[in-house]
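Omission of a single protein chain aside, the complex is shown with its protein chains in their original locations.
Chain naming follows the written order as A, B and C, and within any one chain the residues start at number 1.
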Amino acid sequence: MSVGLPHYLVVSALLFSLGLLGVVARRNVLIIYMSLELMLNAANLALVAFSRYHEQLNGQVMVFFVITVAAAEVAVGLALIVALYRRRHSVQVGDFATLRH
Amino acid sequence: MTDFAAIGLELAVAATGLAVLLLDLWVRPEQRRWLTWTAVLAVAGIFVASFALTLPEPARLFGGLYVLDELALFFKRFFLLAALLVLVVGQEFADRFPAGHAEYSALTLFALTGMMFAASANDFVLLFVALELVTITFYVLTSFQRRRVASLEAGVKYLILGALSTGFLVYGLALIFGAAGTMNFEQLAASPPAVLESRLLTVGLLLVLVGLAFKIAAVPFQFWAPDVYEGAPLPTTAFLAVGSKAAGIVLLLRVWFVAAPALTASWAGPLLVVTALTLLYGVLCAIPQRSLKRLMAYSSIANAGFLLLGFCSGSAAGVAAVLFYLGGYLFAVLAIFLVATLAWRGTDTDAIADLAGLGQRSPLLAGVLTLGLVSLAGVPPLAGFFGKFLLLKSVLASATLHPGLYAVAAVALLAVVISLYYYFGVIRVVYWGQQAAAQQPPILLAWPARAALGLCVFGLLWLGCFPANVLNLAQLAAQSLPWR
Amino acid sequence: MNAVLPWLVLLPPLLAAITITLGALKRPVAAARLSIGAIALSLAASLILFARDASGVTSFTWLQVGGLAVEFGLRLDPVSLLMLLVVTGVGGAIHVYSWGYLEGDPGRPRYFAGLSLFSFAMLGIVLSSNLLQMFVFWELVGVSSYLLIGFWHARPAAAEASKKAFLTNRVGDFGFLLGLVLVWATTGTLDLGELETRLTVQPGALGTAATAIGLLIFCGAVGKSAQFPLHVWLPDAMEGPTPVSALIHAATMVAAGVYLLSRVFFLLDAPALTVIAWIGGLTALLAALMALQQDDLKRILAYSTLSQLGYMVLAVGVAGTNGTPVAAMYHLATHASFKALLFLGAGSVIHALHHQQDIWRMGGLARRMPVTFLTFLAATLALCGVPPLSGFYSKDVILVLAWEHHASLLFLLVVFVAGLTTAYMFRLLLVVFAGPARSQDPDHAHESPPVMTVPLLLLAVPTVLAGFWGIDAWLGRAYGVAPSPAGSWAEHLIAPFTHAPVPALAGLAAVILGGGVAWGLYRGALRDPLPVHLGRLSRWMRDRFYFDELYDRLIAGTQDAMAWVADAFDRWILAGAVVRGLHGAVELGGRALRLVQTGSLQTYALLLAAGVVLVLAWMLFR
Partner (left out) sequence: MANLSFIIFCPLVAAVLIALLPRTFNVLFRAVALLATGLSLLGAVRVFAGFDSAATGLQFEQHFRWVDALGIGYHVGVDGLNVGLVLMAALVAFAAVCVSREIRERQQFYYILVLAMAGGILGAFASFDLFLFYFFHELALVPTFILIGVWGRGAQRDYATFKLTLYLSLGALVALIGLIALYVQAGQTSFNLLHLTRHLALNPIAPGTQSWIFGLLLFGFGILVSLWPFHTWAPLGYAAAPTAAAMLHAGVLKKFGLYGLIRIALPLLPAGAQSWMNVLALLCLGNILYCGLVALRQRDLNHLLGNSSVAHMGFAFLGIASLSVLGVTGAVVVMVAHGLLAALSFALSGFLYHRLGTLEMDQMGGLLQRLPFVGGVMVMAMFAGCGLPGFANFPGEALVLFGAWESYRTITVLACWGALVIAAVYMLRAVRTIWHGPPLDRWKDLVDAPNLWVKLPYALLLAGLLVFGCFPRLLTDPMQPVVSQIVQRVQGETATP
């Protein structure tokens, strides 16, 4: 049987859920950050699949936008995490809880 | 009107931002203040220019990606005004920044550009790009005080949760594109009924709304707001409360009323519940707060609830009420943050108790703070009251059609009364709070700060006492949405 | 000329009161001159009116709202003319007397202002043509008596007495006002003249509410004239200066109640009249018994006034629906003069003994104060009803009424009370003026100055001669009763015995019997012998049958208890539980919700994801 749209969607959904699970379950900020990128890529996969299904290029173009934005986000995010590490010498999420109630 | 002439305003703002960055290289450190004032003057110039733009009828540009109509113009002027005041607050706050004063102004301007693009979004792509430009700039603005752990911690929290909500948003986009085959709002609205009923589109749209709800901090996506507002430096918190929230609102307006009016009409019930919960959560949590920034965070959540009231009524009057309310909200919040910055100059506190005795120290600041708080509380003769009055009127007007709105009006009433309690709690501290420290020296105000205070007070009183012309502008903007 | 005169009677005392309060609060002489001048002016005007036998109403609309039209009018007819003379005459004497009595007292301007205000209010009641207007002056009389009784407000006893007087009057006024409302509700008008014509045309106009209206208006009279249930305030009102007691509690204020009854006589139907008669009788009996065992000179006179008022109210009640209140008014007129004389005499005695009021510390004053003694003796004889004097004729008319309307039980009561009256008056006379000096106070007593004795003599004239002035004939004209043929004064002297021998003789017998008993018991007595004979009854009479304590526990007690409950409810439940409860709940809600913000990034991400799932699930499977 040929690989159709639903297959891609299932893979994309799985990727998305894995990413979400990673963000919620892991304690290390960097791992969380990677799971976030995973979720974005899941969306990219879905976009490409739909673009092929509709024979339109909009989806593909959208993927470029998503990738550039993800790159910008990663740049800023890592800089921030490094700055925080230099101040708190830890990347464990549990330690950043001074702001509460 | 060619494509590029239309985005002239955004280009000008981006150019100013870049100019500020470049000029910073040649300017001596003590003259850095003049750099910010030039940025302020530039933004003011662009604000005035925006009134020169007359639109016979809405222009759709960049292949339907970007729309320039009265609603967009209203929000662009709103954002320009907000950025103008935030720049002044930023300059007054500059002594507490370790370095990079010019960078702060530049980043504010870039965020402003993102918001102005968001105001004209007519396509999910532009929605995503504009939203991300604003959000990523705010990651940096939030963690600008590198020496303060709280600022960094707030930055990281905002980063992770912001990215998570962006993940949901993008996935929603993909599903919408999958279901409807188009990214454009108007084309989506015009797509055949089979598409509109499909569950894929519903899920996609919901995920986009989750992203936007996160942006305006509505329940159940408001957990980030208190910590980020408290951690971020004062000007950033101000800009978050006003600029970022308004950007969320204008995108929500576009999606709710332009992208899928048929679908959202049936979602009035859940919207009522979300509005009521947002109102109650924001108002109740604010009562025991000791820190002004955290109090303003919960107050901004409550105000998100009030803004959603306009959506609940689902009428042109409701949208006009939302726009007018935002105007009053802008002047009130920025007045409060400006006074807080000036009052706490030199100390790194944000506790309300430290405002004690402001009434004696500087009656002007105390007066402006009181006006701001009273306007937020919604007491005449200030802007907040007329905003809430318009919202209540629109809700009660459409309540005759579906009675659920009476319940939400009652919740709004309770929210106003409870909000009065904590806003007046701050006034209490200012005027008859026990003066802990020794008699501090009276505060000296530079002329720009005085001018900004004057602008805020003028805004509050003018919108409160003579609301006619701004109301007309708001109603004109509301008409540009496609009402059946 | 006729239209201005009534205002000339009414307004001078008011103007005097206002000018004193505004201007002369520091100048006693000016205040006294103003006040006495005002009452003299009123006296002159009323004499002219009396001579002219003027009648008619002059008025202007005071209130005109919806169905209620209230005229502020002055009405003149024989009854009101007589009362004008009584009020201004006796009042004038007392104004002059007060100047002497209050020598050296710093508060005299305030006293004279109060006196003028009282005169204005009393004249207002006499002249008013409208029930609501009468209620207005009713209350003004109440407040001016409050000011006068509480003249020495530094003394706690006087302050309490004035408060008690005003509050008891207010309870009576409560009934009076309700009566007014009922009259207006059933007939639509409050004007006396209109009411009278309407009721003579069709007697059933008041319908079922007639008895209720009668009794409610009677409540006003009970309050003001200190009749049975509301009599507790009069004895305590003796705390005020003696001229005040004389003016207010003998001549005018207490008589207002009887005047009111005679004014609204046409309203009263049979059942109301019987109730009025019995209340009057009961008050007369009770007061006489209490008077027998009092030791304070002024309190004895106070109870005697109460008893005589009981007589008058009884006279109104016994007259019956087709009768006339002439008997009551006649007794009122004569009583005003001799009771005022008794009070002023007592005042002169007290003044001479430097404010000593206990009769068992006096004695043998006849020799030292001849004028006071003689006038006091004449007034006592008139009060007891000894023939040639005025009291005999007016009391006899009441006896005749009771006898002819064969209210046999009431007749016996009246005769018995006449005996009692003679008993306690002779007890007073013997202990104060005759017998040995019971303490060293009387030794340096001497006759009062002329400014006090002249009024005594002036008042003695009507006390002795009023019987022959044909006051009852004069009054009869107001009620359409043909005057009987005027015989010589000799026939008039024995007229009562010839017309109705039985009541006249019974009265005379009671007087002689009472006098004998008093003579036996009190001639030369050093201590009061009665407690020995009567034991517990004497103690009851001395403590005024414990009505004060009863009222304290009954009315004041329940009201304070209800107040305590209301206050507790208000403080703990309404303001406490409800308001503070709500406030606490909201505050608690805030504190609890706040804890949801745990601050850890982990929970936030989890909550956000959970939120998304919740929203999706709810929206999809709605």
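Throughout what follows, a residue touches a chain if its C-beta (ideal position, glycine included) is under 8 Å from a C-beta of that chain, and two chains touch if they have at least 3 such contacts.
Everything quoted here is computed from the prediction, not taken from an experiment.
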### Query
In the intact complex, which of the presented chains make contact with the chain not displayed?
B, C
### Summary
Only one of B:G45, B:G63, B:P98 or B:P380 touches the unshown chain, namely B:P380
### Query
Of the residues listed, B:F62, B:F97 or B:F389, which one is in contact with the missing chain?
B:F389
## Note on the structure
Contact residues on chain B toward the hidden chain run 359-360, 363, 370, 374, 379-381, 385, 389, 392-393, 396-397, 400, 409, 413, 416-417, 420-421, 424, 427-428, 431-432, 466-468, 471-472, 475
## Note on the structure
Note that chain C touches the absent chain at residues 21, 25, 61-68, 132, 135-137, 139-140, 143, 150, 153-156, 158-160, 162-163, 166-167, 170-171, 173-174, 177-178, 181-182, 184-185, 188, 559-560, 562-567, 570, 574-575, 579
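Criterion: only the chains that are shown with their structure count from here on.
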### Query
What is the distance in Å between the mean C-alpha positions of chain A and chain C?
98
### Message
By the touch rule stated above, which residues of chain C touch at least two different other chains?
### Response
594, 597, 599, 601, 605, 609
### Multi-partner residues of chain B (each touching 2 or more other chains)
156-157, 160, 164, 226-227
### For the chain B and chain C complex, residues of the former touching the latter
156-157, 160-161, 164-165, 168, 199, 202-203, 206-207, 210, 214, 220-221, 223-224, 226-227, 267, 269-270, 281, 284-289, 418
### Query
Considering the complex alone, what residue numbers of chain B touch chain A?
125, 128-129, 132, 136, 139-140, 143, 146, 149-150, 152-157, 159-160, 163-164, 166-167, 170-171, 173-175, 177-178, 181-183, 226-227, 230-231
#### Entry: Footprint of chain C on chain A - complex, ascending
20, 23-24, 27, 32, 93-94, 96-101
